[in-house]
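With one protein chain withheld, the remaining protein chains of the complex are depicted in position.
Right after this comes chain A.
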Amino acid sequence: MNNITPYSSPHYFIYLLLLLLPIMIGLWFGKRLHIYDFFATVVILWITFFGGNMSQGISLIFYILYEMLLVFIYLSYRKKHNNFWIFTMFVVLAIIPLVFVKLDPLLKNATISLFGFMGISYLTFKAVEIIMEIRDGAIKNIKPYEFVRFLLFFPTISSGPIDRFRRFQKDVLKVPSRDEYIELLHSGVNKLMQGLAYKFIIGYFFGTLLLPKIQILTLSYRGETPFGISWALVTYMYVYSMYLFFDFAGYSLFAVSISNFMGIKTPMNFKAPFKSKNIKDFWNRWHITLSFWFRDFIYMRLMFTMIKHKWIKNRVHIANFGYLTLFLIMGFWHGETWYYIVYGLFHAFAMITNDAWLRFKKRHRKSIPSNKFTHAFAVFLTFNVVCFSFMIFSGILDKLWF
């Protein structure tokens, strides 16, 4: 038997639904079966991480122990002291395993990533969130089993959505009423069906049927035209964008759906992103839990510090500096290749341009028309800018040029 990637095969869904059944019956009768929940988590994690090659699973165990140690040492430290540098040190220590995993491919013949397993990014986001909120005093107490339950919540373990500890606790500590649970089941079934259509029909059509053919066609222009640019490349851009959305949105719908069955309202990750009227709007609709994580734990904190200490006077410069930092970090997080970093820079400049346009619009509000045609144009423009950025992200240019 091999490790099964969550939500990737019919097997996974069958195991999952069988395991969920007692949880659902329990919730139906107003009970949370905490011991059974733990058992189900162990089984699912076993299928996911220990099915074939055990190294992922062993990494996961050591990773959890390591992060738990950090969080609880910091928690006991924070009860008495609050030094900025100690806090920074703990955040850095919490991120280090992820940094190693990301740097590993750059180093030839060296494996420095002790903790390589699927989903390490998402667990790290959760752990860092907890450390930051402990510092702010928003989390005053957390028990080891609560920490582990939050990090290992299996519906979202491999790729999010990234929930927040206090929000998650609110759901776990209460049992939904019969009416609320019926509503959650209803929403769960809808999302499951939508997810199946997104990932296994539309995503499959674009990603598995169309994309490989168009890639071959696109790469056939390599060296034939200036920079290998062709209509095939343009088609690739749109097909890849559709695949990326439907595949990931489909996966996210599964994660939210399964959470709902378990009485947990995991936040949604996508909100019709291709209807965005500008790039800022786009980031409020695309991979929402990630962009909000970056917004709350990097961008706003950075802005807050910079404004408070008056490092830079001009607020436009501060905001732009923030965008560059944020999107560069996001680029590096995706992976240490040139196209992810260019993707980050591209979005930073798109945000900066967008802000400049919004400022201009504010000053000339009376002379700039605003109607359904300008709205349609804005949506069209944003869609194309986004698809262009996904073409960079896809790495096709790397194959085409180098």
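The rule we apply is simple: a contact is a pair of C-beta atoms (placed from the backbone, for glycine too) under 8 Å apart; a residue touches a chain by one contact, two chains touch by 3 or more; residues count from 1.
Just so we're on the same page, contacts and distances are computed from a predicted model.
Not every chain of the complex appears here, and the one that does not is recorded in UniProt as "D-alanyl carrier protein", selected from "Peptidase M48-like protein", "D-alanyl carrier protein", "Maltose/maltodextrin transport system permease protein MalG" or "Probable membrane transporter protein". Screening A:R149, A:K280 or A:H334 against the full complex identifies A:K280 as the residue touching the chain left out.
Here the missing chain is touched by one residue of A:K79, A:R315 or A:K399, and it is A:R315.
The residue touching the chain not shown here, chosen from A:L65, A:M89 or A:A138, is A:A138.
Where chain A meets the missing chain, the touching residues are 132-133, 136-138, 280, 295-296, 299-301, 303-304, 307-308, 315, 318-319, 322, 362.
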